[in-house]
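Some chains omitted; the rest stay in position.
Chain naming follows the written order as A and B, and within any one chain the residues start at number 1.
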């Protein structure tokens, strides 16, 4: 997991400028900032990988893939199709 | 058609050889596929004291597999010009060509290949690079040059408005005069596959990749044109062993070949191996969209976007899937996220040497004379343009290119479903406009500007949930407003005139522009009417081209309807939407399609004659259109129709080239 403390330098429509202690300037999406945060505020950002969610989404995706194969990928006798 | 003096445009040089010199100076500035081939001629009137003069013209499709094939063409060109006195700027001149030089750009190695033929006499060749240094000639260089030429020839689309007649002083030949040449290109494709990204890619591709580049585009077009599916598939299978991404190209060829089940299986297999192959996912999604399985099309579309979030096509596809699903908000949000290609332009032929009208020798071919087409007076057209309604000319949506044009097409599809008022409400609900934001967040106490919809937003919180509307999308909304206003006014005027029982008169150019507005707004019937009105007055290539598109679209719609009704009956699938017309019987369907095929044949004939007048013997989109008609109606029937409908015009002979092509490649429907 990553956890960083940052100062909000500037707040804009879509992007905020955040600064680390060692002056790394980071553009950060404003939507991900909590309400009430202003220029000058200090925020903590934690970021961690969500393996469970990842597995869940993978499963759902694979199910759809099987369904598609079932529906359109089987060599069932075709209904007569007009030659157009 | 046989090459005649009437099919060779020329441009006078100030100094003999100047065009070759200019070209080599500009060589290092060539990008992507580079310019068309150049042929420069030196000619003189024998036994006269007048000095030699130099001329040049551009080419695509000239067969250049070797020095000798090029020399053969140059010689035949010299023979045609020297065969009889040439009508030359108002005088008859018995020119003899003494030298002919051919230059072709090798886009892989960024060099020019130059073949010089002295007539009669020796033939020599050399290769130069951007620093005007000579480079060692070898088989590889020739292979690359051959492939570059074919790619340019295939990708010089005449379908688009933007590039018609851009370079009048050029001849466009069919690069596949026989099956051999097509197969040679396939060999070159396999050989050069890894270098594909070097020749650039279509503007909607962010960076050219091994499977998204002009080499691949040309290969797929060649496959479609020649129907050599099995050759193509075996090449791609070999390439797939080294590069799994090739699987999406195999799927594309299978779909061209109408092998749907195989394609679906391969999609499944490929996605299993690489669930983040955005190309495969997008193809899968588009396939499901056509099958009207929006529930299944969406997961693939989402996965594609998540796998290639900086590519345009997955986003555009996602927007379409949402739109078809009736989810307008998400469609607009996906549209807003499309990454735009602001600085890239689509490949098209460009002059490398600026010229003026006085230097142009543009003879009129006399072997094909279709009355209204051949007699189109360019002075009259220019005259028309001067008195045209400027409001129509100024509609900026007509100038949109590449990703912007595609995004606009999605936006117009949206407004077609929702109507303008409702679209504005959606916009106000999900987007905050840049202006609006600035006034909100401004530290100075400005008057709060409200967005175009006139509604102020409700409080900080809902404000933050909205997304910023991209500036380009905001701009498209404005263009859309202009288009809609023009269309609505036109329709209202029409109704008014009809009520008054007076004739609604417009200039052909104006009908054409109105037709384009309607076409952009997906009002195809109204567009077709406008184009037909234009054509009632005079021949108009753009209107004809767009009518061709319209007829093809109509056939596609009829076919989809038939498919759906088949699905409904056969599978009893509930998720398909209701049909907006009653079901057609197979007989009614065939009759409708036969009528449309007649119309298509007529537009193809007219456009071929028009192209022929401008020295263009090859337009892939016309060949494809004709091939489909033949596939449905059979070659014999079509050939008979051409003979009956256009007697003594030369059209017969002109179309024979295409029929010959189909027979060579055993295109479906051409077997007799």
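We take it that a contact is a pair of C-beta atoms (placed from the backbone, for glycine too) under 8 Å apart; a residue touches a chain by one contact, two chains touch by 3 or more.
What you see is a predicted model; the values in this text were computed from it and never measured.
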Chain copy counts across the complete structure file, not just the copies drawn: A x2, B x2
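In this section, only the chains that are shown with their structure count from here on.
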Cα-centroid distance, subunit A relative to subunit B, in whole angstrom: 36
In the complex with subunit B, residue positions of subunit A that touch it: 11-14, 30-31, 35, 58, 60-61, 64-65, 67-69, 71-75, 79, 81-84
Of subunit B, residues touching subunit A in the complex: 260-261, 264-265, 267-268, 271-272, 275, 284, 287-288, 291, 293, 296, 299-300, 303, 432, 434, 437-438, 441, 460-461, 464-465, 467-468, 555, 558-559, 562-563, 566, 570, 586, 589-590, 593, 632
